[in-house]
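Here you go, one structure.
Not every chain of the complex is shown here; the ones you see sit where they belong.
The chains carry the letters A and B, assigned in the order they are written, with residues numbered from 1 in each.
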Amino acid sequence: MTIHPFPPSSQLVAERLAQEFAETAAERDKAGGTPKRERDRLRESGLLAMSVPTEYGGGGASWPETMLAVRTIARADSSVAHVFGFHHLLVATVRLFGSESQMEALYRPTVAQNWFWGNALNPLDKRTVAAPDGVGWVWNGVKSFCSGAADSDILVASALSSVDGKLMVAVTPSDRAGITIHHDWDNMGQRQTDSGSVAFQDLKVNPDDLLTTPGPLGSIFASLRPCLAQLILVNVFLGIAEGAFEEAKRYTLSKSRPWGTSGAAAASDDPYILRHYGELWLALEGARLLADRAADVFQQSWDLGDDLTARQRGETSLAVAAAKVSATKNGLDVVQRMFEVMGASATAAHFDFDRYWRNLRTHTLHDPVDYKLKELGEWALCDTIPTPTFYS
Amino acid sequence: MTIHPFPPSSQLVAERLAQEFAETAAERDKAGGTPKRERDRLRESGLLAMSVPTEYGGGGASWPETMLAVRTIARADSSVAHVFGFHHLLVATVRLFGSESQMEALYRPTVAQNWFWGNALNPLDKRTVAAPDGVGWVWNGVKSFCSGAADSDILVASALSSVDGKLMVAVTPSDRAGITIHHDWDNMGQRQTDSGSVAFQDLKVNPDDLLTTPGPLGSIFASLRPCLAQLILVNVFLGIAEGAFEEAKRYTLSKSRPWGTSGAAAASDDPYILRHYGELWLALEGARLLADRAADVFQQSWDLGDDLTARQRGETSLAVAAAKVSATKNGLDVVQRMFEVMGASATAAHFDFDRYWRNLRTHTLHDPVDYKLKELGEWALCDTIPTPTFYS
């Protein structure tokens, strides 16, 4: 297993992988389950280390670069893109919530052994409790929506303390005794994200495993985490819509027939089809500019580290929220209307074109768009920045 | 097998069947194939004869009544509703294109033996050719999109004459030698409509089998057929959206949780969720009124028979077109946004809630909405009625 050097080649690697994943995306969508082969291809590609700082041997890619890689893969396969993006979020979580020595301890093997990080951090699910056992803690309970836990090498997990009810976040090897990763994800979309449940039974968590300096949302800088999580969603949404748009174009140009009363020689001459394409392209272009701007703003905030002010953090959150609302709304428009520019024959099951809608519709429900719009409104009208939570 | 008397009970029968079909709709959507049990339940119910005139022993239901039955079944199962609706279209085709004696010959056994009529009439597919053989005709070729041909008792089929290229429409028993009904329908939506292909190999078609008095679109009255076909689509669309809406309500009331920052005690108190429900209900209500009005206008035109003027026929077509555009646009809005008022957990595969979108998205591609809008515009601006075709 060789790590490819990057950047600048990471985007090329991402594009090559996307092309490869595209070939089996429809069939794997139908099968569901773990995209083991694709996950291993990501491991081999070196892309898992792209966001790790260079001082730990990583690629040192900027967040805009990493987001572009996520979006690129999402064009072909949004399940893989989601766990790939969240992998980088989990890697970043050590920097955000933890200490220098934890970065040292965790980033070097991430690079050397191409670790794929998995998620078992879900603050909305309060069923896992951590009890002190003298030395460290013993965790018991269940977590839902644990995307990418299956086939992961290492997990970021959360529990509530039995002492004070506070949220604790730990990093543990995925195969530590007491962890059972269930293969119980079966959804209408994002079918290969393995976003099922993880059970903890008398899991030993050592003090060193806990990210407590500064801990979850424990500083202004730490509270950038939800911004990054949401930024990844934005790029997955956008990638899905871009993939759908390209698929539609290929179909219209190669297979669609002009409507009888249109007077057009080809579907691509039909004035209404052309107008639809103009509208859909514009919808995507606007969402793209907002997503790229959000990534730039995020990078600036990231670079400030502990100099980041609450106001700057708030504006970062709002730039990401703006991009998310746009990618949601315009993306859904693309995956719904793409069929109108292809025609009835494009609904044949073997194309699996409905997966674009199923994937985007599923993923855009992560947290409600209405409250993003409300936050944008509070800011635009009252100059109020959002209170940091795991979603804002 | 007993035929239930109707109306007035036909709507009750339809509602009871819808309730029954709803229980297995999700599972049958996944399985695809022929809904044999449900088709037989329709046979038993007597609803297949509801639109047959009373003089032939049928139910004599009006078209608004028949459309309501179609819509009712579509709330639970839009595949079954489609073939049920098209059954009535095919029955009506004898009245529209054929003679009194053909009605006599075909309607009595339809009632007595609960025939389920199947479709092999598709003017856009020009691959089937009829050649004269001295007495009648010999048909050879293939037809696609033959909804409800599988498990049908009798078929309405079309071919192009080898003599003059004209469209011929015939009625033949589905099991006549020379007819092969393929089970090759596999689509993202409307999965149990069996809209696959039918092959004709040296099929003998007798002069009596042909509907030639006045023949396809052979009179103003005959050209009501596409209006009826489109009206059935409208009611299937609307039924899908109504079913989705009811499903969403049940979920929001019983399962959705209020969003953390909403301050609402229950999802049903959330101001944004309430506004969404208001918008979606209004979207449906508008579509419903247009659909009901179109059915009334259609019935008036139907009742005129050969006294129907071209202008009245045009206005009927436009009333149906208006209803169709509205049901398409507003229905898609409902099946897309229903998830926003339910939340992420509603995407679990076992609910199969995406079938509402898949079914509606598939079916609304039957023919392009853009050209319906153009026809409405030509009428609104220039007072021009649409030229009758198999779609207008």
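The rule is short, and it goes like this: a contact is a pair of C-beta atoms (placed from the backbone, for glycine too) under 8 Å apart; a residue touches a chain by one contact, two chains touch by 3 or more.
Computed from a predicted structure; not experimentally measured.
Asker: If 2 of the identical subunits are displayed, how many subunits does the entire complex have according to this structure file?
Answerer: 4
Keep in mind that, in the parts below, only the chains that are shown with their structure count from here on.
Asker: Between chain A and chain B, what's the gap in Å when you average each chain's C-alpha atoms?
Answerer: 41
Asker: Looking at the complex, which residues from chain A come into contact with chain B?
Answerer: It is residues 124, 145, 186-189, 259-262, 272-273, 332, 336, 339-340, 343-344, 346-354, 357-358, 361-362, 365-371, 374, 389, 391-392 of chain A that touch chain B.
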